[in-house]
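Apart from one protein chain that is not included, each protein chain of the complex appears where it belongs.
Which chain is which? They are A, B and C, in the order written, and residues in each are numbered from 1.
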Amino acid sequence: MTNTAKQAEATGTSSIKTYRQAINEALFQEMRRDPTVIVLGEEVSGGAGTDGIDDAYGGVFGVTKGLVHEFSRKRVIDTPISESAIIGAAAGAACTGLRPVAELMFFDFIGVSFDQIFNQAAKFRYMFGGKPNTPMVIRATVGAGWRAGPQHSNMLHPVVAHIPGLKVVMPSNAYDAKGLMISAIRDDDPVIFLEYKTLYDSKCEVPDDLYTIPFGEASFTREGSDVTIVAISGMVPRANAVADKLAGEGISCDVIDPRTISPLDVESIIESVEVTGRLVIVDEANERCSLAADISSIVAEQAFHALRAPIRKVTAPHTPVPFSPVLEDLYIPSPERIEQAVRDVLEA
Amino acid sequence: MTNTAKQAEATGTSSIKTYRQAINEALFQEMRRDPTVIVLGEEVSGGAGTDGIDDAYGGVFGVTKGLVHEFSRKRVIDTPISESAIIGAAAGAACTGLRPVAELMFFDFIGVSFDQIFNQAAKFRYMFGGKPNTPMVIRATVGAGWRAGPQHSNMLHPVVAHIPGLKVVMPSNAYDAKGLMISAIRDDDPVIFLEYKTLYDSKCEVPDDLYTIPFGEASFTREGSDVTIVAISGMVPRANAVADKLAGEGISCDVIDPRTISPLDVESIIESVEVTGRLVIVDEANERCSLAADISSIVAEQAFHALRAPIRKVTAPHTPVPFSPVLEDLYIPSPERIEQAVRDVLEA
Amino acid sequence: MRYTPELLIEAYRTMQTIRLFEERCILEFERGNIPGFVHAYNGQEAVAAGVCMHLSDRDVIGSTHRGHGHCIAKGCDVIGMMKEIMGKSTGLCKGKGGSMHIADFDKGMIGANAIVGGAPPLCNGAALTAKTLGTNHVAVSFGGDGSSNQGTTLEALNMAVVLQLPHIFIIENNGYGEGTGADYAVGCESLAERTAGFGMPAVAIDGTDFFAVYEQAKEYIDLARKGGGPSAIEAETVRFDGHFIGDPQLYRGENELDDIKKNRDCIKLFRNRVTAEKWLEAERMDEIDAEVAALIERAVEEGMNAPFPEPADLYADVYKTY
Partner (left out) sequence: MRYTPELLIEAYRTMQTIRLFEERCILEFERGNIPGFVHAYNGQEAVAAGVCMHLSDRDVIGSTHRGHGHCIAKGCDVIGMMKEIMGKSTGLCKGKGGSMHIADFDKGMIGANAIVGGAPPLCNGAALTAKTLGTNHVAVSFGGDGSSNQGTTLEALNMAVVLQLPHIFIIENNGYGEGTGADYAVGCESLAERTAGFGMPAVAIDGTDFFAVYEQAKEYIDLARKGGGPSAIEAETVRFDGHFIGDPQLYRGENELDDIKKNRDCIKLFRNRVTAEKWLEAERMDEIDAEVAALIERAVEEGMNAPFPEPADLYADVYKTY
C-alpha cells in the first residue's frame, strides 16, 4: 500500500515533523492514552541526581524530550548503565502488566543485553505455553554516517530478525515512524524499533492524531515496472533518489520499503518482482547471513521463473565500520553503487 | 577437497576416535606443543574448591577431560559463571601473548557475552589499525535433539557468521574436528568453534599425529552430478544418509560440508552447482537471515544461469526450540524433509 | 514468632511435596520417562517454602534451572508440572518448556530460567510493575551461589536499589555451581556482605532451618510491601542430588552426602523441632506424607497417560499475531 493510501486513513490535521518529533509525539500520545506505558533507559530524561535540570537530555538524540515533565520520573525512568538490567526490567514489567518502551541508546549495546532479548523476552510466549503477553518495545539507534566509530555504528538488524519471537521495525521516514511506534507500543509481543541515526532530522507531513501502521505491510515509495528495489531504513531515501534519477532516463523502478523486517511483507516483494523480473536489495548491514541475503533467497525460491537477471545485493562489506569519514562514506551503500546495481540487473 | 585426499596428508598411525576424543586430543597435543595455549571456562576441569577430585567433569561434555592432570590448574582454568568475563579474559589474554581456548559451554550463552565477542575481540585488528593478533578460540556446543529445551538448544551460528572479524568453524565428524581445532588454535584471529551436541559420540578414523585442516575448504562427503546438497554441522550425516538412499534409485548427489562457514568455500559450492544445476541447503538454524539464506543468495547471484530449479532450504522453522521430544524431532530437519527437497528440485 | 498448626501443616506439606516430587523425578528420569536435563531441588525445600508462604498469587517469583521447588511452593499444580516435565501437551507450558522452563503466570510464577542469572533482571521488572501501579505486591528472585557471579544478577542488585524496587533477592548458597565450589567461585568471604555492599539490607541465614527462612523472609517482604525497597537473603543450604539427575558427583567429599542427609535435612530438622516443641504430632505429619505420596503417584500416572503435543503445535504461540 502506498503512503498516500495510508495517509488517507488518518483524519484531522497534520503538519511537517521530523522523524525525531514523530517518535516523540507517538510516545507522548500513547503515554496519555494508556497509563501502563512507561519509558526507561539511560538519559531518557537525564539529570537524575544532579544539581541541574530534569530532562537535561531527553534521550541522547532528544527523542524522549519533554516526557518527564508531563509524566514524571515515575513513568520516565533514568537508569544506571546496565543494559541487561534495563531490558530485563522491561521484559519483567511487560509480562506482569506494563507496556514498557526501553531505550537501548545505540543498538550496538545488544552485546551487553542480548540474553534478555533473545533468550528471555523473545521466548516467553512459546516456552511458557502461550500464556504470557510481553508487550515491550526496545528502541535503539542504528547505522553509520555519524563518525561514531566501530562500536557505535552497526546495523545488526539481521541478528534480531533471525530470532523467532521478536518483531523488528525499521521506519525510513517520520510518517512511518509515528504510526509504527504506536503499533509497536500496542503490540503484545516484544518489538525491536530501530531508528536510523542520520534520519532524525528528516521531515515529512505527519498527522497530529494517533494512527497505526500495521506490521508486515510494505510501502511502495516509488512505482515502476523495470526493476524492483527493496531498500531498508536509511537506504530508502537513497533508493528513491536513484529511482528519481533513472526515471529521467526512462527507467522506472518500484522502490519497496518493507518497514518491518519481521514480519516481512514477502507478498508485495514477490508481486513486484513478478512484474519487473529484476531485483536489487539495498541494506546497510554487513553482507553475510543478512537481511539482503534473506530477501534474495526468498525471492529466488518463490519467484524463480520470473527472474530475468541475478538478484543484486548492495550492502556494507564484510568489515567493521571504520571511523575515518572517507572510509565510512565508502562503507555505506552509496547512490552510485545502487545505480550501478540497477543498471547491472537491467543489462544481465 | 575430499576427506580421502586430506587424510593422505597426515602420516603415521591412526585409530577410530569419537568427535569428543578428537577435540580432546587436539587440545592435548597443542597444549604440549605450545605453552601459551590455555583452556578456560566453567567446569573445564571441575571440582575447584571442593573436597572431591579435580577433573570432576572435564567439561560438561567431557571434551576437556584429563587436561588438568597434565597441565595443572595454571593452564586449565575453572572460572565463575561469568561469561562476559570469560570471553573478555580470553580476548585480553590473546592480544597480549597467550592462545586461549575459552569454553562457552552452550552457545546459547552468547547472550551474556556477546559484546566481548562481536564488539571487542572481533574488531580489535580492524579498529586498532591492524596491529594486534587475537588468537583465541571460543568452543561451544550447538544444536537441538538433546531435550534441553528452548534456552540450551539453539544453533545461532548465523549470528556470528554475520560478524566481520570472526571465523566460524562447524565440524561434522571427528576427523575434521581434530584438524580444524588445531588450525583454530594456531589461527591469529578469533575463531568460534561450534560442536554439535549429538555428534559427540560419533566416530571415524582419526590420525594420532597433529594435522591441520585449512579454513575455507569445503569437504565433499558424497560425490554426484544430479543435485548439490550443502549441509552444515550435524546435518551432514543426515544429508549423507539421504544421498546414499537416493543413490540406490540412481539419483546422485554432491554433498558438500563447508566445515567453516566464515570463511565459506563459495567456489566449491558454485563449481558443484554449475554441474548439477540444483541446490538443496540443509541447516538446523532458524530460517530468517540464516546461513542457508546466505548460501542461497550467493549461489543465486553467482550461478544464476546454471540453476535449473529454485534453490530449496531445509531449516528449522521460525520458532524457538520446543522441549517436548515429539516437537523437537520435528524441529530439526529430518531425512524425510531433506529427501523431499531433493526430489522437489529434481522435479521443478 | 507464633506458629499456628495450620501454618506448620502448610509448610510441612509444601516441603514434603517438593521432596517426594523430586525423588520421583529422579526415579522416572532413570526409568526413561522424563527426557532431557533435570536439576532436582531436594535438600533445599525449606528455602522455597519459607519464602513463598508469605506470597500471594499476585506476588511474583522468578526462578532458576532448579525450579521445581519454587514452583510447588508458589502453588503451581504438581500434576501440570509433571506433565510438563514429561513433555506432554497438557503440561503447564504445553510441553514446550520442560523442567527448566516451567511458568504459571496465574500463580505469579514467571518462569524457571535455564540461563544462570536470568531471573533477577526480570524480577526487577515485576517489582517495577508493582511500584508503578501502586499495588503492594512484591517480587522475589531465586538464584544460586553460582548465579551471584553473573553480571546480570549484579546489575539487577544495583538497579533495584536505585529504583527502590520491592524485590527480595534470595541467594540459595548450596555450596556448588555445577561441580565448582562456592568457596572457589565466589571471591569474597560472604555473599550476604557483598550484596549488602550494593546498598540494601542483606543477611546470611541457615537455609536448612525453615523457621529462620520464614522469619527473615517475612521481615524483608513486609519491608518491601511498605515501600522499603529491595533486600537480600543468603540462605545457606545443601543439595541432596547431583547438579543434574545422573551427575556422578565426583566433586563431593567422602561421606559428604551421608553427612548432609543425616545432619542437614531441612525436613528432618523441621519434624524434630515441631515435635520437640509439641507444635504438631508426628502422626499428623505421617498423614500428610501419605497424602503427598498419593498426589505424586497421581501426577506420574496422569503424566504418563497424558498426550504428547500435536505436530501443528510446533508452530503455535511464537507470536500473538504475526
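One rule holds in what follows: a contact is a pair of C-beta atoms (placed from the backbone, for glycine too) under 8 Å apart; a residue touches a chain by one contact, two chains touch by 3 or more.
Everything numeric here is computed off the predicted structure, so don't read it as measured data.
Peer 1: Relative to the complete complex, which of the depicted chains are touched by the chain excluded from display?
Peer 2: A, B, C
Peer 1: Determine which one of C:L27, C:C188, C:A290 or C:M304 touches the chain that has been left out.
Peer 2: Only one listed residue reaches the unshown chain, and that is C:C188.
Peer 1: So which of A:L67, A:A148 or A:A218 would be touching the chain we can't see?
Peer 2: Here the residue in touch with the unshown chain is A:A148.
Peer 1: Just to verify: which one of B:D188, B:E205, B:D244 or B:E267 makes contact with the chain not shown?
Peer 2: Candidates B:D188, B:E205, B:D244 or B:E267; residue touching the omitted chain: B:D188.
Peer 1: Pick out the residues on chain B that sit against the missing chain.
Peer 2: 36, 38, 74-75, 77, 79-80, 82, 84-98, 100, 115-116, 119-120, 124-133, 164-165, 167, 187-189, 215-216, 263
Peer 1: Across the whole complex, list the residues on chain C that are touched by the chain not included here.
Peer 2: 149-152, 154-155, 157-162, 184-189, 193-194, 196-200
Peer 1: By the contact criterion defined above, which parts of chain A meet the unshown chain? Give residue numbers in ascending order.
Peer 2: 42-43, 46-53, 55-57, 60, 78-85, 108-109, 111-112, 146-152, 317-320, 322-327, 330-331
Rule of thumb we're sticking to: only the chains that are shown with their structure count from here on.
Peer 1: From the C-alpha centres, identify the chain that is farthest from chain C.
Peer 2: Checked the centroid distances; the maximum from chain C is A.
Peer 1: So how far apart, in whole Å, are chain B and chain C when each is placed at the average of its C-alpha atoms?
Peer 2: One centre to the other, that is 36 Å.
Peer 1: Taking the mean of the C-alpha atoms as each chain's centre, how many Å separate chain A from chain B?
Peer 2: 32
Peer 1: Taking the mean of the CA coordinates per chain, how far is chain A from chain C in Å?
Peer 2: Centres of chain A and chain C (C-alpha means) sit 40 Å apart.
Peer 1: Can you list the chain C residues in contact with two or more other chains?
Peer 2: 93, 95-97, 101, 113, 115, 118, 151-152, 318
Peer 1: Send over the residues of chain B in touch with two or more other chains.
Peer 2: 84, 108-109, 111-112, 149-151, 317-320, 322-323
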